[in-house]
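Every protein chain but one is kept in place in this view of the complex.
In this document, chain identifiers A, B, C and D correspond to the written order of the chains, with residue numbering beginning at 1 in each.
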Amino acid sequence: MANESFSKGLPAVQGAPACIDVWRRRALRAGLVFSILAVILALVAEKLDQPALGWEHLLRGWLTGFVGCFGLCFGGMALLMVQHLSGGKWGLIVRRPLEAMTRTWPVVVLMWFPVALLGASYGKLYIWAKYYDDWASALKKGLITMDQAHAIHWKQPMLNVTDFYVVSLVCFAIFALYVTLLNRWSVKRDADPEPNVAYWRTKFENLSGFGVVLYAALLFILVIYWVMSLDPTWYSTIYGFQYLVGQPFMVLPLAILTLIGLSKTEPIKSTYRVIEQHDMGKLCFALVMLNIYFAFGAFLIIWSGNSPEEIPWYLDRIRGGWGVIATLDVIFHWLIPFSLLLSRDLKRINMRLSVVCSVMIFAGFWDLFWLIEPNFKDAARNLHFSWGILEYIAAPGALFCFWLVYYFAQLKRRPLIATNDPHLAEILEHDYAHA
Amino acid sequence: MATKDAPVNNPMVDPVTGEYRVIAPGHSFKSVTEEVSRIVLTSHTPLGWWFGFMVAGTVVGILTICVTWLFLKGVGIWAVTIPVAWGFAIVEFVWWIGIGHAGTLISAILLLFKQGWRNSINRFAEAMTIFAVICAAMFPVLHLGRPWLGYWLFPYPNTMNYWPQFRSPLMWDVFAVSTYGTISVVFWYIGMIPDLGTLRDRSQTKVGQFFYGLLAVGWRGSVRHWVRYETSSLLLAGLATPLVLSVHSVISLDFSVALMPGWHTTIFPPYFVAGAIYSGFAMVLTLAIPIRKFYHLEDLITIRHIDNCNKVMLATGLIVAYGYSTEVFMAWYSASHWEYFMMWNRMFGPMGWSYWTLITCNIALPQLLWSRKLRKNVGFTFLMALIINTGMYFERFVIVVTSLTRDYLPSSWGTYRATKWDYGTFFGTLGLFTFLFFLFIRFLPMIPMSELRMMLPQARVREKAEPIPEAGD
Amino acid sequence: MPLPEGLYGLMAEFESPTQLVRAAKAAHGAGYRRMDCYTPYPVEEAAEAIGFHRDEVSLVTLIGGLLGLAAMFGLEAWISVWAFPLNIAGRPYYSWPAFVVPAYEWTILWSGLSAAFGMLALCGLPKLYHPVFNAPNFRNGATTDKFFLCLESTDPKFEAGETRSFLEGQAPISVVEVEY
Amino acid sequence: MRLVSAAALLASLGFAAGCRQDMQDQPRMFPQRGSTVFADGRSVRPQVLHTVARGQLYENDYFYTGLMNGKEADMMPFPVTMQVLARGQERFNVYCTPCHSRVGNGAGMIVERGFKPAGNFHDAKRLAEPLSHYFYVMTNGYGAMPDYKAQVTPEDRWAIAAYIRALQLSQNAKVSDVPAGAQVENLSDVATRLGEPASYAGPWPMPSTAVYGPPTVGIAAGAPAENPPKPAGKNAVSGAAAPARPSGARP
Partner (left out) sequence: MPQIFDRSSNALARMSLILTGLIVIALGLTLDELQRSPWVTRQGQRADQPVPFSHKHHVEGLGLQCQYCHTTVEKSNYAGIPPTKTCMNCHAQIWTDAQLLEPVRQSWATGESITWTRVHDLPDYVFFNHEIHVNKGIGCSSCHGRVDEMPIMYMQNTLQMEWCLNCHRNPAKNLRPTSEIYNMAWQGASELTPVWCAAEDVPKGSPTAGGVTCTETAPGGEVQMAALSPPVPGLHAQSVGVQIGSEDTGVMQLPAGLHYTKFTSQEALGKFLIQHYDIRNPRELTSCEVCHR
């Protein structure tokens, strides 16, 4: 092992502690329970609901879970690259959990296939796929509106099943390449006998600099395909930014939760300091603010414009009982984390911060529910109880739990501390009263 | 494995990280203090300063003439008319406000993120903010038609029983810009109080002692005061950060709340903010590079600062590019013919030249900043800063003018050609900005001395203190 | 109120912040309470050493911000709903999304002004005349490169000779008497 | 800073308050404002001589001239309704009473102040005049009386003429004027029956704007005191004596 100069403060064990196995088992059990629940709910909904949309609801719930897990995996990749660019000690702390998140990408790609097959190929989710060829006759039959017909027709060069597959898979391939490089270099860096700070930093910066830009661009296209095009008439230029902030909004809390959970035992115990936790808390606060800023800015612009092309999207999500969901979305997404994170003390106390982090992750899924469900004709401006809607708990719950299982497995495979970093010395050097 | 780092002999480069230092090695509390305060306290005003001051003063004269004529004749002397009712005035308003943003960003956001390199440049970046806000705020007021009635915009019990209409983004502007101006001044002044104390104590003249003393309000460096001062600075920074985001967002709402094609788009707030920071950093560099050279401040404003500013410019420039691409993409994806035509008109319409200038200056050329070498080249940076400033001017021009010339209704289409008064006012504000800046660098400390002291290695309190030396040692 | 006369305190000058902090800790440990450190940049350790931990600036700022928020939102609602109701493009009189923006700005304005002026007020500034400026070496160094510890005569434990010898034991550059 | 802004505010307010603002006085025509465009300085232009404006071709028609074949005639050019009479009464009280007094006896306030005595509508000569005579006089003047063409519109002149006739009738009402079958009662009897005070049969109060002449004139408000009218039947022309009801009397 290199870096003798600061390895003196390093704990002897750098691998993950045993508690991760416990977490993994719990997640697996919860995932199984949720899966069984999802299937039962679908069957019940098919029997009892009017109209019977049990399996469709399962698919919608699946989409919600998939988009959430996608954000946790590749949002983690984006945050990892940002951390390489910005530097800072918090980056060193969260690096390994983030890398573990990125390595879950095969699971995420697997989750994508049902969406692509059933949602797009069989047109169960996307009406542009369903009425791709016969939009004109669908319009005549009154299955779609004039606006939808126009949009489906106009957007055919982009919104077709082939492009859906090609674009998604190409993006996955690019991301996979990035994940591989980031992880491989990270291991190599730790194995480097010399610090070679400038060399490694340059290498990571070169990869990440362009990577962040590329990710931002590709993410926008992907969320258009997966979520935005559920309503083919809808468009909003800030959509990509909202996801770009929404993903770290869930990723960073998860990383903090992981670290807090691990901080009771070595090796994280000796590197995890309240200063970095405070910094990450501030970063969470910044994300909370950015999130509401984008969301409110878009709402204000569309509310003020009040044009028939745009405002229905919000009306679908506010009227008919959806206002409750929207208000709760604001409360979970902004009010609770904002008011709690204002406090300096809260950011420095593990238990309280982990509560806020859990709320933030929950808010992420809640928001996806609000974004996705009102796209469908039976739910727009009409929030009502059906057995099927409970799939939004069961399906994402199952997917998230299975994702966690894989994430914990990945976390275990690498040492939890990146050793070759100049910041490590500062973190370990307790001599400093203040950093 | 052998070391991959090329050995460096430059003392400005940190041998461990291979990065340029934020402050040159070998400085003491006294030397940094003197380095900064000598510029202000010297009785000898450099000839170059006088020259620049005179030139700027002359341009202010032009501004005075333009504004006086505007007061006498009305806004008709500008080229604003239907359909382009928001001509240069609003272009420049947005441009100047945007420039101001870098100042707040540097002092506030970087303070929150504990970026030490901000300390050398934050003071004059803040001054830049204030002067830019002054220049910016002039335009909407002059644009009112009857500028002397500008106070009507505020809610006060007037004889008209009339109150502002709070659903208008123009009203939001009033509060955003006035708050921004006020908080910027307060932040700037509060940050300067300890330095004013230093100047008071170091000044050799009675007049200097009196005035700096007055401004320093009796600052004596008590640690109790310092604790409150630090809290207050952090809080102000914490407040200025969302403020700076909101101000340009509100300005973007002036456009995006309207239903004009090319204006009504949800990405405007963040994209305007990014553009603002982009142009602001360009202006910081435009100012910092000559000042650094002229006053020999290479020790305090190092290549690290320039490199970091360049990185920020690259990042914000990419966000702006993202915004442009989104607009182009959405012009198609929206399936709206008006949006589609708007984009076509921007690119290939009669004012297409402005769009391509903007793309060249704002997107194409700044890609050179990917190069590490160029980012550390002072001359290139200066040139790039000027290019970006130009590009951002054209961005506002494209947004304001090309959208307005082509409305929904072909019968209301028109064109725009600025008059000499438009140009005069614009160059006049450049003069005013420079003029105020010259006054600032002559009479106030442009680099925060107390924060420089804090950055020095000897400023750190060691826990395991050395034993007390014997008396007389 | 009669002007205080006589000795304000004893002022020790130090070369480095570390020395200052150590001396301040020693003084606090020796039972001195009315004292102050003067430094050319913030030395938080010195503040902690003399027993100054929390300041009220955050509280003042929070109150100011909430007042600003309430003031502007109230003003907007009052104006738009009651005092000057105007039909603007069919939007409701109580248009809260639009009111958010100025209310937000005023929250920041008021809290910013509270933070700045509250800080000055809590520090008791402006105080153009202060006894410490009477110390002959104070203005030479206090705002440039020297660190001062002043033990004030109002402290019950203060006794001119004893305090002076205490301070001299802390390896200062000098110890001087400060008159009111 | 605050001082400067305060001073600026003061200056701007002083500016705004001290001078009239430019929008306050706009360079366009306002009635009776005056104008520099025309030599006589009037923005209201007199009609150009020998021209007829559109809609003002008052052909030599009974309605406009009061002359039928060059002679005055005893008829109205339009039907007389209560509305017309009420209007006539109101206009009469505005334009005619200064000289002719409310009862039309020619002893108005202006006459009291030295104007030439005005005509008494109740003398034999005036009673004999055909209806359009009054219209003609109002239009063209008569003796010392100026014309009221500019102040009173033709419709109103006709209404006044009709009202003058009603005034004349009111002063010379006979039981035979009452339609057959209508019962005639004394006003005092009516008052008693209704339980009204005795003053009900006396002169009725006028609105407070009503002009009270000097007591020497011998007329009280509204109704001639020395010659109390016989209470008319329900549908009689009661406009003369009853409290005026000018509201909504515009044609």
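Here is the rule we go by: contacts are C-beta pairs under 8 Å (C-beta built on N, C-alpha and C of every residue); 3 or more make two chains touch, one makes a residue touch a chain.
Computed from a prediction, not measured in an experiment: that's the story for all the values here.
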item	value
Shown chains touched by the chain that is not drawn here	B, C, D
Identified contact with the non-displayed chain, of B:Pro140, B:Gly213 or B:Pro366	B:Gly213
Among D:Arg28, D:His50 or D:Lys71, residue touching the chain not depicted	D:Arg28
Footprint left on chain C by the chain that the document does not show	3, 85-87, 126-129, 133-134, 136, 138-140
Contact set of chain B toward the excluded chain (per top definition)	157-162, 200, 209-210, 213, 217-218
Interface residues of chain D (partner: the chain not displayed)	2-3, 6, 9-10, 13, 17, 21, 23-26, 28, 30-32, 34, 40-42, 61-63, 68, 74-83, 86, 93-95, 97-98, 109-110, 113-116, 131, 144, 146, 150-152, 155, 162, 165-166, 169, 179, 190, 194, 196, 205, 207-209, 211-213, 234-235, 237-239, 242-248, 250-251
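Simple rule for what comes next: only the chains that are shown with their structure count from here on.
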item	value
Of B-C and A-B, whichever chain pair has more C-beta contact pairs	B-C
Computed distance of Cα centres, chain C from chain B, in Å	29
Residue list for chain D, restricted to those that touch at least two other chains	none
For chain C, residues that touch 2 or more chains besides their own	44-45, 91, 98, 101
Complex contacts: residues of chain C adjacent to chain A	44-45, 89-91, 97-98, 100-101
Of all residues in chain C, those that touch chain B in their complex	16-19, 21-22, 36-47, 50, 52, 55, 57-58, 61, 65, 72, 75-76, 79-80, 83-84, 86, 88, 91, 95, 98-99, 101-102, 104-106, 108-109, 111-113, 115-116, 118-120, 122-123, 125-130, 132-133, 138-140, 142-145, 168-171
Residues on chain A engaged by chain B in the complex (per definition of touch)	88, 150-151, 154-155, 158, 192-199, 201-202, 209, 213, 216-217, 220, 224, 233, 235-241, 279, 282, 289, 293-294, 297-298, 300-302, 304-305, 307, 309, 422, 431-433
